[in-house]
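Handing you this structure, nothing more for now.
For this depiction, one protein chain was excluded, whereas all remaining protein chains were kept in their positions.
A, B and C label the chains in the order they appear, each numbered from 1.
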Amino acid sequence: ACGGSDEKSSGNSEGEGSSEGSSEEGSSDYTVGMVTDEGGVDDKSFNQSAWEGLQAWGEEHDLSKAHGFDYAQSEDESDYLPNMTRLVRNDYDLVFGIGFLLEDAIAEIAEQNPDNDFAIVDTVVEAPNVASITFAEHEGSFLTGVAAAMKTNTDKLGFIGGVDSALINKFESGFVAGAKSVNPDIVIDIQYVGNFSSAADGKLIATRMYNDGADVIYHSAGAAGNGVFAQAKDLKQKDPEREIYVIGVDRDQYEEGAIGDHNVTLTSMVKRVDTSVIEVSNQGLNGEFPGGEVLVFGLEDEGIGIAETNEEAYTEEIATAVNEWKEKIINGDVTVPQTHDELKAFEEEL
Amino acid sequence: MTSNKMFNILVPVISVLIGLLSGAVIMLGFGYNPIEGYAALWEGAFGDMYFVGETVRQVTPYILTGLAVAFAFRTGLFNIGAEGQVIVGWLAAIWVGITFDLPMYIHLPFAVIVAALAGAIWGFIPGLLKARLGVHEVIVTIMLNYVALYSSNALIRSVLSDNQDKTDKIAATASLSSEWLQNLTFFSRMHYGILIAVFAAIIMWFLIERTSIGYELKSVGYNQHASKYAGMNVQRNIILAMVISGAFAGLAGAMEGLGTYGNMSVSSGFTNLGFDGIAVALLGANTAIGVILAAFLFGALKVGALNMPTEAGVPNELVDIIIALIIFFVASSYIIRWVLLRLKKGEK
Amino acid sequence: MGVIELLAQVIPPALFFSAPLIFTALGGVFSERSGVVNIGLEGLMVMGAFVGIVFNLTFADVLGPWTPWVSILVAMVVSAIFSVIHAVAAVSFRADQVVSGVAINFLALGLGIFLTKQFYGKGQTDMVTQPFYTTDIWFLSDIPFLGPIFFEGIYVISYISIILALVCWYIMYKTPFGLRLRAVGEHPMAADTNGISVTKMRYVAVIISGAFGGLGGSVFALTIALNFSHATIVGQGFMALAAVIFGKWHPLGAMGAALFFGFAQSLSVIGAGIPLLADVPQVFLLIAPYVLTILALAGFIGRSEAPRANGEPYIKGSR
């Protein structure tokens, strides 16, 4: 039956065989693509997570890579739009832009292709055919702040951000608010690397922070964060008794923290980009694409989570406290600040 | 004489072919189909008007950064700082684009000129230090790249936007993009900048090959003592060379700001336009026409490469390898020349 | 914060930051002293980082704590072999040396990522389990004042880099090999008429630069990044090149320049933690190391003359 159709459009023909060759018809033959930012599809971060989600979604619907779902990887900023266009041209019904960097590209392509569906992760694009997927990173960061505050022996914490930007400020604000909520006297040392790539600078900053007495550092600095792990592990190696931790970001960075029999990853602020991708893809498949909507994935829907992998460090006590705060946030008892200004107001109320 | 000219064309062409061939061998070695790979590459660069448009869009700043590096080379200077000059040019273009309210025929040229000026200033610093104090331009330009990157990030956040990660879009009156070109190329981001780039190449050619200014610049590049003897102002020429080089790179920034993006984002790393410009310049033998051709090759490879993973399953890093091999073979043109001579002799 | 405390804060990071630059810059000194411009240092570092990490990941179980040491040796060897490409182009094929250096940079990165994808099926490796760790250097760390500044929490490899710089200085200025190498870079024809093979010397020099660049890259990867990806080496090779020129093509000068970079970088990062500087907008601290370098050059380092024959292919009998 599928003889006439070429590979690209026949998509999911094997297996179900119900609707081959009818990609232009839509719903039951829904195909999904995604465009990564420079990090690439295996960045061990949100790009990878998105791709894992898309793969899972594809498997669930009996599709295979390049037949029903696929990704396009960007080498630099100028590649976003051509990649988007390529996927649209290849008849993908829904195209995800992974990361706030793709905001302009999505806005543009959505306008050019009003009949296609698009989704952007981590920021908001206002267009009727774009679903904006955002995460309540501040809420997750709040909980890591709680965990850090519970864990610290020095009452001194560190936050290392990549580029000083609205998104990373959100992480910072949530983290500080969480920590101060546990103990208002806690001191938080904040520094931005200036980029997401320089592990050397990440390590230099971590060195200083640990030297200055911080014992838990939350990083939100991409590959520069590798330097933070490197420094923590080095200190741990030198003095295995010393309590020194890193809090990972985006996905469970437990592996990065492994050092001999120890692990310096206290926890990680996990962003379930994968579940968000699956959910939006399914909505599209079912003809309920949330175009024009801003979807916030937060604690409630498990779009944001806290890793509990490090059982040794992430004690029962911490888990309990974190869960209590989580409830409060979900209930609306606590509103977590997202910006520096909101944080200031939050701190004044403490 | 004629056979010499033929050689000058034949050698780079052969270099490119050998580079592509080596790429094919690598693809074969790792179990990819080179024909599919290159077909995807071609498709991705020239497959339809959209991709042609995108290729041209990518070529535009490459021409300009290539010219920047080539111009400096022609005058005996190595400008590794095109990268930083692109960034400041971009920033300046955006600044003009969003802060002024002017009719298009003033606004657009104004923005373009200010971008060139910004790049020129960024080239002036290493030029001045080189001319006056003998400080090596390579270090200063490397350092200024970082200064440009970090400062422009800070300026975007604190001055050009209200603590945002990117600036507003420029006014339409400062934009290089054109609906006509976009319609022609199915919404590619091709813009009028290509005309500026080609025009800049003509200027470079004219300046270097046809004017007494170029004569002086080349002379100072070759032999400062003789230039001084001949009454040229050596210091001024060194500075001028870096200023012009910087202006070309600044224009490349304007292409991005006023043409491709219409704004500027806080950036975590370099645009790489400046570094790629080194390769473009050298591939183009530091001549204006060579730079245009090399920029097209480079742009087509870069844009086409994006299509390789999707269409043929070939990782696009392979294109970096192929580009490297092409550069390598162009660099080694002596040996190709040598072989060709041998073959020619053999014929006789 | 007292001066001693400040130094104790600033110097150890400066040392680990500098070490890869020192290694790589020393390689650059060898190559350029022989008359071969090497802007491929970045690529050589990439190759070193790639090999160092891959080897470390593969053999960590077998070699245990010795893994990083063997890894950097292997990285040296592979990068040395890799650099032969540059040597062939620059020396035998009379290529424009800048061009072939650029090719090395492209090739190393392309190859590194491509092979990573082939080996691991993803664009970046896992973190190594056997990186280098810091130590307190026995006895020396107990010296009052100096101990904490220079010998506590230090990578042994940092000191090896400094010792290597001294060794390179010795080789370059005290041995026949060094004399010949420098002669080849200054006046290849003079060397040739004295019976020194210009080709051989230049090959050796470029291969040494490959080995040292690989060493620098792998040390960077195994002390700082701990994995390999496209973002592991971003600009360090160019900084090393700057150190070569800053240091006036002298091994100790290059070392000094690399230490200066490390110190400036460390100071700018640590500076953010000093109350006095806390209110300074961050951008000034970010650009401080680079601006300081330019000021240092303009202020008191000044003119640096490259080896006279640097960048020129040697063609017998040409005038």
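Here, a residue touches a chain if its C-beta (ideal position, glycine included) is under 8 Å from a C-beta of that chain, and two chains touch if they have at least 3 such contacts.
The rule we apply is simple: contacts and distances are computed from a predicted model.
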| item | value |
| --- | --- |
| Protein name as given in UniProt for the chain not displayed, "Heme exporter protein C", "Na(+) H(+) antiporter subunit G", "ABC transporter ATP-binding protein" or "Stage V sporulation protein AE" | "ABC transporter ATP-binding protein" |
| Contacts of the hidden chain among displayed chains | B, C |
| Touching the absent chain when the full complex is considered, from B:T141, B:S219 or B:S332 | B:S219 |
| Touching residue (missing chain; options C:I149, C:A191 or C:L286) | C:A191 |
| Sole contact to the chain not displayed, among B:T99, B:S158 or B:T211 | B:T211 |
| Sole contact to the chain not displayed, among C:K117, C:R182 or C:R202 | C:R182 |
| Touching residues on chain B - with respect to the absent chain | 210-213, 215-216, 218-219, 222-223, 225-233 |
| Touching residues on chain C - with respect to the absent chain | 174-176, 179-180, 182-183, 186-187, 189-197, 308, 316-317, 319 |
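Methods note: only the chains that are shown with their structure count from here on.
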| item | value |
| --- | --- |
| Other chains in touch with both chain B and chain C | A |
| Between chain B and chain C, centroid-to-centroid distance (C-alpha), Å | 28 |
| Per-residue overlap in chain B, given as positions that touch at least 2 other chains | 150, 153, 269 |
| Residues within chain A bordering two or more other chains | 164, 194, 196-197, 222 |
| Chain C residues within the chain A interface of the complex | 9, 12-13, 16-17, 121-124, 126-127, 129, 131, 133-136, 153, 220, 223-227, 229-232, 234, 236, 265-266, 269-270, 272-273, 282, 286 |
| Parts of chain B lying in touch with chain C, wherever the complex brings them together | 30, 78, 80, 125, 129, 133-136, 138-140, 142-144, 146-147, 150-151, 153-154, 158, 269-270, 278-279, 282-283, 315, 317-321, 323-325, 327-328, 330-335 |
| Parts of chain C lying in touch with chain B, wherever the complex brings them together | 39, 85, 88-89, 92-96, 98-100, 102-107, 109-111, 113-114, 117-118, 231, 234-235, 238-239, 241-242, 245-246, 281-283, 286-287, 289-291, 293-294, 297-298, 301-304, 306 |
